[in-house]
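Here you go, one structure.
All protein chains but one are shown at their positions in the complex.
Each chain carries a letter (A, B and C) given by its place in the written order, and its residues are counted from 1.
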Amino acid sequence: MKSYLGIDLGSTTSKAVLLDENEQVIGRGITNTRANYDVAVEVARREALADALLSRVLGPLGERGAEAARAFRFEGDLHRLRQLRQTCRSVASAIPGDGARLVPEMDTLMARVVDVADELFGGGARDRGAFFRDLVGARFYSALDEACARGQLDFDRLSGIYDRAILQVENQLDEVPFIDALEAALRRTPSIDAAEREATLRTGIDAVRHPPEIAAMVGTGYGRARLPFARECIRSEILCHGMGAHAMFPATRTVLDIGGQDTKAIQVDGAGLVTGFQMNDRCAAGCGRYLGYIADELNLALQELGPLALTADKPCRITSTCTVFAGIELRDLLAVGEKRENVLAGLHRAIVTRAMSLLARSGGVNDQLTFTGGVAKNPACTGALTELVSRHYGPRTINISADSIYTGALGGALFARRDLRVPDVTEPTKECATCID
Amino acid sequence: MHRLTTAGIDIGSSAIKVAVVDEEADGQITVRSAVSERIRRRAPAQVLGLIFERALAEARVGAAADLAYIASTGEGDVAQGLRTGHFYGMTSHARGGLILEPRARTVLDVGALYARAIQVDEHAKVLSYRMTSQCAAGTGQFVENIARYLGVRLDEVGDISNAAQRAEPVSGICAVLAETDVINMVSRGIATGEILRGIHESIAQQLAKLLRAARGKGPVLMTGGLAADAGLRAALTRRLGEDDKAPEILSHPRSLYAGAIGAAAWGAFRHRKLERAAPIDQEAGLA
Amino acid sequence: MIQKEQSMETQKAMLAGYFGRLATAQRDHRPVVYTFVPGNLTELLSAFDVIPVYPEINALQSGMRQRSDGFIREAERAGHSEDVCSYVKCDLGMMMKGNLGPTGEAIPPPDLLLCSFTGCFVFMKWFELLREQYGCDIAMLHVPYQGDGKLTPAMRAYVVEQLEREVIPKLEKIAGRKLDQARLEENLARSARAEDDLVHVFESAKARPSPIDAYFAGVYYIGPIFTSFRGSQDACDYYAALRREVDERRAAGLGPVTPDGPMAQEKYRLVIEGPPNWTSFRNFWKIFYDEGAVAVASTYTKVGGVYDTGFRHDPRRPLESLADYCLGCYTNLSLPARTELIARNVREYQADGFLFHSVKSCNSFSAGQLHMMREVERLSGVPGGFIESDLVDGRYYSHANIKNRVESYLQMLGSRRGAAGTTSSASAAPPASPQLHLPVHS
Partner (left out) sequence: MTATPPTTAEAARPLTTLLADLEASHRSLGMERVRSWKAAAPERRAIGCLPVFAPREVLWAAGALPVFIRGGGDQLETIRGDAYYQSYICRLPRSTLELGLGGWLDALDGMIFPNTCDVIRNLSGVWSSLFPAKLTRFLDPPQAGDQAAGIRFWRSELSALYRDVCALSGREPAPEALRAAILAYHQARRAARRLEAARIETPWRFPVDETYLLRRAGDVMPPLEWARLVDDYLVAAGARTVRPEDRIRVLVQGAFCEQPPLGLLRALERAGCYVIADDLTLGHLDSDDPDPDPGLDPLQALAEAEMVGRTASAVRYDAQGDRGRCLAAEAKRLHADGIIFAAPSFCDPALLDQPRLTKALGDAQVPYTAFKYAENTGQFQSIREQAGTFADSVKLWGHA
């Protein structure tokens, strides 16, 4: 089976989408972007392939299959958690002098994380879009904070060890083989009996022998210039977002993408071709990272922010435009007794307000608007956007897909599928079309 | 005149610093204790309570009531109820800076979120100053983020940077975007030291601008958390060296406490003044 | 080896002569007047044998020579804000460092500051600052802005009256003699001739391929006529020669000459609005010619006078035509008039697109440019692009950013043309996919 791969190496997350010849999505993969781009891309790609295989193998089992798929991912996480614990030990023991003292302290902390692995990774936590790094980090730091509050431990030392260890673990590619993980996952799924397990495993082995053959691929995103791809296989993320949004919602004429560190407003025509765009770079104010900071500041997980903000009864006015200062303003507001949800609602609104300016600059919202990028997963942002768009432009259809974060990668895959048609005028491209420096 | 014992509390955005000092009859200041504690997501008032006691204990002062004056600086409201009066950040950093290093004619305070350049005369009189606002590019928070990403401890940052042969240029100056730049650099295989040195160059550029705007003259004493960063000091020296009259860049082991020490010293000054004058404006004070 | 047109060599020699004259001005007892490019009264000045100095030109020269950043730093240290026009700071910084011109010779102090206050608010502030430094007089010529889109008789009368009552008397005072009306008229007649040739050169860009780049090379073409040479025989000769040179290239079907040699293929024709960045001028240009993009028209080449709509200096009505010239400078036009001009250029020069370069320094150019862009899109039906940097403050020129945007913009023009036209080649073979490893060990 021929397939087409789109890779979006974003500043925060790396995404992969696999299409079949009918331009249907057969697999998606996502991971957080990390220092080793090759690893990030490889992880995303493997996830997409695994996703395609899993849906082939487990798809027929319906809900029970979905359960098994979750268990499959759980296996991967457990494996990485074991690696992390081990790495923490070795980093700590390498510290001259205090190593001997730090190893057991670190190990105790890690044990508290391992103890709650079920709770961390189970229950579909990963489906909601949290990454291993975030889940484990949050847990580790709350354990550390707790221990330090009792005044027993050296915060800076231990957090340093942890930071170093997680970096190491993230940047190595070491996974449980597909079949092993599948087998373990099936065992963990009580609704699947032994016979069914055997049969499924056999389809699994067969699937692995005949994986989707990747006929073409296109890379895009912030880090695209670093992708190990031929130059013709790289497209500006503006073009990919436009194309991807068009594929999901053909009537869309405006695309708003809010990613980790930039915001783009794109106007497209009836074929998904870009007619104009505006982007903000230079300053991270009002992008996804802003929310990351806030989540850190409040000790919340990223996915919890939006729902909490939605419970606000009287949103605050937030004026800080700087991502870093917003954290301070938040602290100040909480200190004077503002409710957390009201402050959060204000923060979300501030982000969307900035995006509205960009939208206006790109030409406004004259027809259907599609909201893409990671921030489109945040219900408070989508809510604020809906309200502001209708206030300033009148009633407009706003499309938001559950898979909005994959829009760029989808656009890339579509360019790959459509045989990378490059108009004469730009051929041959002497130099890489993109530069991120 | 008699000896006075006073305390200064410097409430920063990332850490609280407390100093207890003696002012002799001749105006000489001796620091009895200086302590600091990171706030780290705790309520600042709670942190203050914690370390104020510690500062008193280290200074062998029995109780707050034994102090002639308790001066706050920085986000002073946190110390409401405890303080006698308040001095603004640059006033106290100027004084504290000169107590630590009498030769200094400019104090450059670089904390977690703000940077301030203060030009002073030999009596710690503030002649002119500039401070950053709105944008946290080029301050401590930024270094912390990067160090954390690189898995380097803050107190190692300076030496690693100084050991590097070259600096990897950082294009953006944004505290947040630079982080992604750094991810990118690591991915290109750039050595940690070169990245840090690039970061230091970029902060130094910001600080040089600030110094220029405040018309800072030498010698420059660095205060605040980043004064401890030898890599930044070296970068700043290099950067200013491009100008004709490059000032000398100094630091002091107690640079972090300059604000607290300065506030405590002003507290003594104010106490004597209030003692002399009819005590009318005690409340209006300097707050 | 950097490629140059013959005319550039001529221009270089002219400039060297000019700076030589300046260097000996004091010895030769020739008065020196500082003034601005827009609304400059060169014909009047040379009728008095006064040598003009253009601080703007000095600033851009410093930028191209990589000295501006140091000058700006110097000015900021003296208390000038980071937010304001970098030309002013560059000029002041240069002065603080000895006022050495681009040839290394000192530029003499002014005997008079002739503020042709047209098209830019900063001019007034700039000369107020210079007056402080040099302690000399200002001749203030207020040229009203054509805000409501037209040049009224009251405006013209106001400018003429100021020429008569403020400018000429002050020039007579420093020159020590009366105005020589005949010389002024001769100068104006020569100006008109050179102006004809310049217009011809710029209009040659209507050819395909265009024999010139009307922005990056255009800034050289306007050099003599926008500065101290307008109305001189040297300028007439220069433009006649330039015209021949360009006509030859056009006849031969050649494109513009870039620093890397003749341009290979014209792929995109662009109209560009806004001044260029000078600190990375060569690199900035390279982004364009590497992609086969040629500027066929630009507005920056109209800052010292808009000639393509028919205006010429006129010896028969000397002061009125000088007044009309001052009133008609590009940046003294209303935004709708500027918009109209750009849209017309897009049409007449058959441009594929147009690009706005917004410079931080210059509100005169940049405030409202995004609106202008939308309007030009509406009028011309062609999508526009937008980039930001600065004139001579290198800190605001981010090459990576600009390159990314310009290339995305050109890619967009390309993909739209590809989709609309028949050029799409279905034959382009899908590229070989890189080696893939499955995450399984079966």
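Assume a contact is a pair of C-beta atoms (placed from the backbone, for glycine too) under 8 Å apart; a residue touches a chain by one contact, two chains touch by 3 or more.
Predicted, not measured: the structure shown is a model, and the values here were computed from it.
Considering the complete complex, the chain that is not shown touches A, B, C. From the options C:A13, C:A78 or C:A106, the residue with contact to the chain not on display is C:A78.
For the chain left out of this panel, the touching residue among B:T5, B:S36 or B:T91 is B:T91. Only one residue from C:G17, C:G147 or C:G381 touches the chain missing from this view: C:G147. Among A:A165, A:I238, A:A309 or A:M356, only A:M356 touches the chain that is left out of the view. Where subunit C meets the omitted chain, the residues involved are 78-81, 83-85, 88, 117, 120-122, 124-126, 128-129, 131-132, 138-142, 144-145, 147-149, 154-155, 157-158, 161-162, 165-166, 334-339, 358, 360, 362-364, 366-371, 375, 386, 388, 396.
Against the chain not displayed here, subunit B makes contact via residues 75, 87-91, 114, 123, 125-126, 128-129, 131-134, 266, 269, 281, 284-287. Looking at subunit A, the residues touching the absent chain are 282, 317-320, 325, 329, 353, 356-357, 360-361, 364, 388, 392.
Quick note on the criterion: only the chains that are shown with their structure count from here on.
Contacts between chains leave no pair untouched here, as each chain touches all the others. Interface comparison, A-C against B-C: more C-beta pairs in contact at A-C. In whole angstrom, the spacing between the mean C-alpha positions of subunit A and subunit B is 38. Looking at subunit C, residues 398, 400 sit in touch with two or more other chains.
Multi-chain contact residues of subunit A (touching two or more other chains): 281-282, 436-437.
Interface of subunit A with subunit C (complex): residues 5, 45-46, 49-50, 175, 177-179, 205, 208-209, 211, 214-217, 228-230, 232-233, 236, 238-239, 269, 271, 273-279, 281-282, 361, 363, 416, 419-427, 430-431, 433-437. Interface residues of subunit C, counted against subunit A in their complex, comprise 267-268, 290, 292, 370, 374, 377, 383-384, 386, 398-401, 403-405, 407-408, 410-412, 414-419, 421, 423-426, 428-434, 436, 438-442.
Residues of subunit C that touch subunit B in their complex: 70, 73, 76-79, 82, 398, 400.
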